[in-house]
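With one protein chain withheld, the remaining protein chains of the complex are depicted in position.
Naming follows writing order (A, B, C, D and E), and every chain is counted from residue 1.
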Amino acid sequence: MLEPKSFAGGLHPPEMKLTSDKAIKNLPLPDRVVLHVSQHIGAPAKPSHKITDKVSCGEVVAEAGGYVSAPIHATISGSVIAVGNFMHPFGVPSPAIVIERDPAVAEPPFTSENGLELSVAEIKKRIQDSGMVGLGGATFPTHVKLSPPDTKPIDTVILNGVECEPALTSDHRLMLEETDKVINGLQLIMKALNAKNGIIGVENNKPDAIKALDDKLKALPNITVQPLKVKYPQGGEKQLIYACLGREIPSGSLPMDVGVVVQNVASAAAIADAVNMKRPLLERIVTLAGNCVANPGNYRVRIGTTVCDFIEMTGGLKKDVPLKKVIMGGPMMGFALFDLHIPIIKGTSGVLCWDSEEAAQPHETSCLRCGSCIRACPMGLMPQKMKQLIDHRKWDKVDEIGMLDCIECGCCAYACPSALPLVQSFKLGKKNVMAERKKAPANKG
Amino acid sequence: MNTTTAALNTPAHGLLVTSSPHIYSGLTAARVMWDVNIALVPALAMAIYNFGARAALVVLASVLGAVLAEFLIQKFLMHKPVCVSDGSAVVTGILLAFCVPAALPIWVAFVGGFIAIALGKQVYGGLGQNIFNPAHVARALLLGSWPVYMTTWLKPGAAMSTGAAITDAMTCATPLGIIKTAGRDAELVKQLSESGTSLVSYVFSQLQIGFSDLFWGINFSGSLGEMSKAALLLGGLYLLIRGHITWHGPVAMCATVFVGALIFGGTLEYAAFHLLTGGLIIGAFFMITDMVTSPMTGCGQLIFGFGCGALTLLIRMKGGYPEGVCYSILIMNSLVPLIDKFTMPRKFGQVKAKEAQA
Amino acid sequence: MNPIQQLTKGFWKDNPIFVIGLGLCPALAVSSSLSNAVGMGIAATFVLIGSNMMISLLRHLVPSKIRIPVYIVIIATFVTIIDKMIAAYSPALSASLGIFIPLIVVNCIILGRAEAFANKNGVFDSLLDAIGMGIGFTIALCCIAFFRELLGEGKLFGHAMPFFSKDPALIMIMAPGGFIVFGLLIALKRLMASKGGN
Amino acid sequence: MNDMLRMGSFLFIIAAVAGVLLGFTEMKTSPRILENRLKQLEQARAEVLPEAKKFNDIKSENPNEGLLYTAGFAENGDLAGIVVNVAPKGYAGPIEMVLGLKTDGSIAGVKILSQKETPGLGTKLADNVFLAPFKKLLQDKQKPVFKVKQDGGDVDGITAATISSRAFCVGVTEALGTFEKVREQLPTLTAPTALPAVPQSGDAK
Amino acid sequence: MGAELIAIFIVAIFIENVVLSQILGLCPFIGVSSKIDSATGMGFAVIFVLLLASVVTWSIQNFVLVPLQLEYLQTISFILIIASLVQFVEMVVRKTAPALYQSLGVFLPLITTNCAVLGISLINIKRGYNLVEAVANAAGAGIGFFFALLIMAGIRERLDICEIPESMKGAPIAFITAGLLATAFMGFSGLV
Partner (left out) sequence: MQILTAVLVLGILGFVFGAVLSFASKKFEVKVDPKIEQTIELLPGANCGGCGYPGCAGFAEAVVNKGVATTLCPVMAAENRKKIEELLGLNKIDKPDMKPVVKAALVKCNGLDTDEYKKFEYMGVPNCQAAVLLQNGPWLCPHRCMGLGSCVAACPFDAIKIGPHHLPEVDEDKCVACGKCVLACPKQLIEMVDKEKTVHVKCNSTDRGAETRKVCKVGCIGCGLCVKVCAYDAIKVADNLARIEYEKCVGCGACVVKCPQKTIIMETRPDFKGRVAVIDEEACIGCTICFKVCKFSAVNGGTPKEKHSIIPGKCVGCGLCAEKCPKKCIKMIDKA
C-alpha cells in the first residue's frame, strides 16, 4: 500500500519549500494581541469582557455564538484595552478584543493526563471548550465535525498531512518534531468518532515525515501512512479522500456522507493538547517565508499577534528588499493583505512576504479556449465556460454546470495562459448562485 | 498599534493585492503563439528551399496583411489596446501562406492575410472569440474568389521572382490533383486496372517521385508549407513537447484518414499516399490544434479529429476538390460548439450524486 | 406623420431589410447583380402597392379569423400577375430571377406591411407606405448588389469597371458573398446610426 | 356551421375574383410568353444550324427516352441537318448544350444552354474565350480530334478549367455519336407542315 | 433508380443546402437559431412540413393544374394549400397530441411563410421530378435545413457569451457566420 496515489486533474506548481529544514521556533509572547470574534466558519463569538478587565491567558474572552461556533480565549495574560472594530484579515473592519500583556502575570500551568482514557463525551466537551477549529485553513469548528448524526457512521479518519500548498512547511515540521502528539491526536479523534481506521496522508516530497510516522505507527495496525503523489491540491479534502480510499464525495455532500472525517495534522496535535491538558487553542505554527524576510522559518506564535509584530519578533524584514506583496496562507489559496496591522488568526498557516519579482503579475488577455484550465481542474469543471457565463451574469447556467462544486483551489487560474481572474470570478459566481438559489428554492429540486 | 520597522511602514496602497492564486505557470498567450511560429520555421525553410525567394515573399505578404488588419481594426475600429505583439496574427499569416501555392500573386496573398484577420477573427471580437479557423476562412474565400491562382502550382526549383509571368512550363499538378483527375477518367482507370498498376504508382510515375519525396517534401508541387512532412512533424513534435497541443486531434485525424483510406482504397500504399499528401499533416498538427477553434476536452478533440479526417477523405475520394483538409476543418469548426456541449468533462462527484438520489 | 415622412421612412430609417430584417431570401439570392436587384425591387414594389391598397380597401370587410388566407390570396394574385408580366416582357430577367418572383408571396415584408399598416390605414397612406417600403427594399437590394457585382464581377449594371474587372473575387457573387456583404452592411448601418445618435 | 359557410364563401369570393384577374392576365400574357419561349428555342436552333428554317422533333419509340434529336429543314424542305441536345457532366453539374450537325456530319454550331460551372472559370465555356477558338478550329481543320490539347486532341482547353473543357469535348463526341446512330434514318425524314408545339420547361431534362 | 434518388437526397442536404446554397428560408434560419432547443424543434417541424407540402403540391400540380391547363395558378394555389394545410395540422396536433405540439407543433405556423417550403415545392415541379424524387428532394432539403439550423444554433449559443463587438452583435455576426458556413459547405460541391 505504499505506491503514491492521486486524483484526476490538478497540477504541480513549483514547491518553493525552502523552510522545510527550519525547526519550529517558539516566539516570545507579544505585547498585544487582537482577537477577532470571527475566526471560524459559523456564528461569531460573543465578547464577554469590557475594557480594562483583567484576563489571564486561556481565559474565555468571547463565548461561542451558537452550536456551529467556537469560543475565543485570551492568548496572553493582561488587560483588555479595546473592544471594537479592527481590521480583519479579510479586509473588513470587524469586532475584536484587544489585550495588552501584563508581564507580571505568569502563564498558568497545564497538567497532563491520558486523554484516551476519557469518555467520548468528555473528549468532545474538552475539544469544544478549547475553541478548536480546523487548522488546515477552513476553520470549521472541530466539535461539530466530530459529532456526525447517528445515521452517518464514520469508519475512517484521515489526517491531512499533505501540505500541498507551495512554500508552506509548518505541517511538515510538526509531523517531524511532534510525531507522537499527531498520532495521539488521531487516536483521540478516532475514539471520539468510534472510527476503526486511521490514515495519515502525506505527499511523497516529505519522505522524512513519512518515515518518522511509519516508525511510530508500527505498533498501531489500524493506522497507516499513505504516501501520495506530489500534486496540488492533493490536500483538498475531496481529493485526499479519493486518493486514500477511492471514495468520491458526491457533489454537494460532506466527507461524512462517505464515512470519513478529515482533519489537519496540526488540528490533531492541538486536539491532543486540548484533551490531554485541557489547554485551549492559544497558538499555532506559522510558516514565514519570502524573499523579503530576514529569517524565514516555522514559528509557534500566539493567535492574535499582529503580522507586523510577528515579523518583527522573527527578526524583521530585509532592509534592502522592498516589500511588494504580503500573503496570508499559501500562494495558491492565501489572500493578499494590504495592511500588516492585522492579527494572525486560528486559520493562518503562513505569512509570505514577497518582493516585486515574486509578486510579478501577468497581464490579463482574452481567453484562448486552450483548455488548460479544464485539464487542471481537480473537480472536473469547465472554468472557461463558467467565467464566460459569470461575465454575462447567467447565474442559472453556471449553477447547472457546477459552480458550487468549485473548491477555489486556483489550479485553473494558475494554468491559464491568459491570466484571467478565474478564481475571483468564481467567488463572485458562487455568491450569486447561492443568492439565486435562495431566491428560488422551488427550482432546486 | 505601533510599528516596529520602517519597512513595515510602507504606504498602505503600496502593497499589491490580488485574488488568489498568487503564482502563475508563466505561460502566456504570446508565448504560446511565438512558440507556434518557431515550430513553423522548419517548414518555412523547406518552402524556401523548394520555391526560393518567392516563398518568402508570399509568406511576408500574407503576414503583413494579417498584422496590418489586426493593427488597423484594433486601433481604429475597436479602439482597443493593440496586441499585435502576441504573435497570433503572425501565426495566422504564416499558416495561410503555407496553404497557398507559391505562384499566388503577392497581392492575393496580402488580401488573404487581411481577410483572415478581418473576417475570420476580428469580426468576432479578436483573439479567442472566433468560430472558424481564420487562416482557413481566408483560404476558402481565396479559393472561391480566385480559383485559377489558387490552383496554379509552381514546379519546385522553377525560380520565380515577383514580376515574372507564369508559363505552363513552370507549373505542374499536385499528387492529389493527378489522382483526382485520373480517378475521374473512366478510360484511364480501366487501362490502369488492366495493366495492373495502381493509381498511386500511376501518380508516382507521372511525377517521377516516390514515398520518400513525399515525406521530405521535394521534387513535387503543392502548397508552400505543406510539402515537407518531415519539417512539419518536427514542428509538431516541438509543440507537443512544449505542451501547447495534445495528441488527441492529430492522432485521431491521421488515424482516421489512414484507416479510412485503407478500408475504402484497399491497399496500404493508397493509405500511406493519403497520409503523406496534401495538407493532412499541417492540418493535423497546426490547424485542428488551434485551441480557439477546436473542442476543449480531449474527448472532444478526438471526435473533432475523427470528423476532420473523415470529411477530408470523403472530399478527396468523392468530392469535387482534390484536397479536403481546409473544408473539413471549417465544417468541423462549425460543429465545435455542439461537440463541446456533448463532451463536458465529468464533474467530480457527479455520477455518485445521481446514484445517491436513485 | 405627414405624407412625405410616410413615404420616406422606409428608405433608410425603417428600411425593411436592414432594420427590420425580414424578407431576406430574395435580398440575398438575387442581389448578385444590380439589374437583378432593380428588377426584383420593382416586382416587389408592384406587389406591395397592389396588395397594400387592396387590403386597405377591404380592411373593414374581412373577417379577422381568415384574414391571413385572404391576404395570401390577394398577394399571390399580384405576384402571379407580375410574374407573368416579367415573363412576357423581359424573359431574360425572368430567367435570372427564377423562382424568387413567386417567392415574393411568402416574403414577410409584404405580409408584414399588410398586417401592420394597410390593415389599419386608409388607401392613400397605404399607397405611400407601400411605395416607401418598396423603394427601401430596392435601395437595400441595390446596396448589396453594388458591392457584390463590383467586387465579384468587376461590373456595374453589366458594364465592366476599370481596376475591378481585372481579377474580381468570384466568391462575392456566390452565396457566401451575399451573406458576408449583408452582414457587414448591417453592421455598418448600425455603426452609422450609433455615430449619428451621439 | 353558419360561421363555416360565411368564411368559406368569403374566401370563395376573394379567390374567385383572384381567379378572374389571373385568368385575364394569363390570357393577355400567355401568347407573348409562348412566343418568347419559341423565339428562344428558335434562336438557339437557328444559331447552331443556320441553314434550317423548319424543325421536326424526333422522339424515340421508347416513350421513356423522350426527345432524340430535332431535324432541321431548309426553306425548300430539304434536310439541312440535325440539332442534338446533350448534357455531359462538368465540374459542378451537367452542362446542357445544343449542337447543330450538317447532313455530312460536320458541326454547324454549338451553344451552351445552361451550366453550373464556377462563375468566371468554367463558365468561360459559353464565352468567346473558348468558343471562338473552337469555331475557328472547326473551320480550319477537316477532321479535328475533339479532345483537349493536354489529352492529345485539338481543342484549346480553358486554362485551369480542364474538367469543364473535357466535359465539353465529351458532349461533342456524344452528339457526333448520335448522328452516326441516326445517319441512316435521315433521308427518310420530311419537313413538318406546321410549327411544332412548344416544349414545356420541364422537358429540357 | 435507387442511386439517383440517393443522389437527389444527398445533393439536397449538402451541396444544394436550402439555406446555405439556395438561400431559402433565411428568416427562420436567423430568427429561430439562437437556442439549440428551439432549433431542434423547428428543424423537425420543417422536415415534416416540407414532406407534406411537396406531396400535396406535386399532386395538385399533376392531378389538377396540368389537366385543366391552369399551370399559371401554381403560385396561388400552392401557397393557399400549404398555408391551410399547415394551419390545419397545427390545430389537429395541438388538440390530439399536446406533448408533440409543445416540442414541434408550436413551430408549425412559422413555417407557412417560410419560403423554403414554397421554394422547394416549386423547384420540384420545375425540375420535373416524379413524386418519389420530389419526396427525396424535400426530405433532403428539410434535413439540410435542420443541419444548418442546428449548427447555427450551436454557434450562436457560444457567441452569446463571447465578447462580440457591439456593432456586430446579433444579425450581422449571424450573417457573417452563415456566410463562412456557406463557404465551408462549398467543400461538398462536386460530391456524388
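To be clear about the criterion, a contact is a pair of C-beta atoms (placed from the backbone, for glycine too) under 8 Å apart; a residue touches a chain by one contact, two chains touch by 3 or more.
Just so we're clear, the structure is a prediction, and the values are computed from it rather than from any experiment.
**Q** If the full complex is used, which shown chains touch the chain that is missing here?
**A** The chain that is not shown touches these displayed chains: A, B, C, D, E.
**Q** Specify the residue from the set D:Ile14, D:Leu79, D:Val110 or D:Leu125 that touches the hidden chain.
**A** Only one of D:Ile14, D:Leu79, D:Val110 or D:Leu125 touches the chain omitted from view, namely D:Ile14.
**Q** For the chain that got dropped from the picture, name the residues of chain D it touches.
**A** On the chain D side, contact with the omitted chain comes from 3-16, 18-20, 22-24, 26-27.
**Q** In terms of residues, what is the contact footprint of the unshown chain on chain E?
**A** 27-28, 31-32, 34, 38, 41-42, 64, 68-70, 73, 76-77, 80-81, 84, 87-88, 91-92, 94-96, 98, 106-114
**Q** Touching the missing chain, which residues of chain B?
**A** Interface with the chain not displayed, on the chain B side: 12-13, 15-19.
The rule is short, and it goes like this: only the chains that are shown with their structure count from here on.
**Q** Both chain B and chain C are touched by which chains?
**A** Correct list: D, E.
**Q** If you tally contacting C-beta pairs, which comes out ahead, B-E or B-D? Let me know.
**A** B-E
**Q** Please report how many Å separate the Cα centroid of chain D from that of chain E, as a whole number.
**A** 32
**Q** Need the CA-centroid distance for the pair chain C / chain E, whole Å please.
**A** 21
**Q** So which stretches of chain A touch two or more other chains?
**A** In chain A, the residues touching two or more other chains are 366.
**Q** Going by the contact rule already set, what residues in chain C reach two or more other chains?
**A** Residues 69, 73, 76-77, 80, 84, 168, 170-171, 174, 176, 180, 183, 187.
**Q** Under the stated touch criterion, can you name all the chain pairs that qualify?
**A** A-B, A-E, B-C, B-D, B-E, C-D, C-E, D-E
**Q** What residues on chain C touch chain B, complex-wise?
**A** Chain C reaches chain B through residues 167-172, 174, 176, 180, 183, 187.
**Q** Would you pull the chain D residues touching chain C in the complex into a rising list?
**A** 6-7, 10-11, 14-15, 18, 21-22, 25-26, 28-30, 32-33, 36-37, 40, 118-121
**Q** Please name which positions on chain C make contact with chain D in the complex.
**A** 62-63, 65-66, 69-70, 73-74, 76-77, 80-81, 84-85, 87-89, 91, 152-153, 168, 170, 173-174
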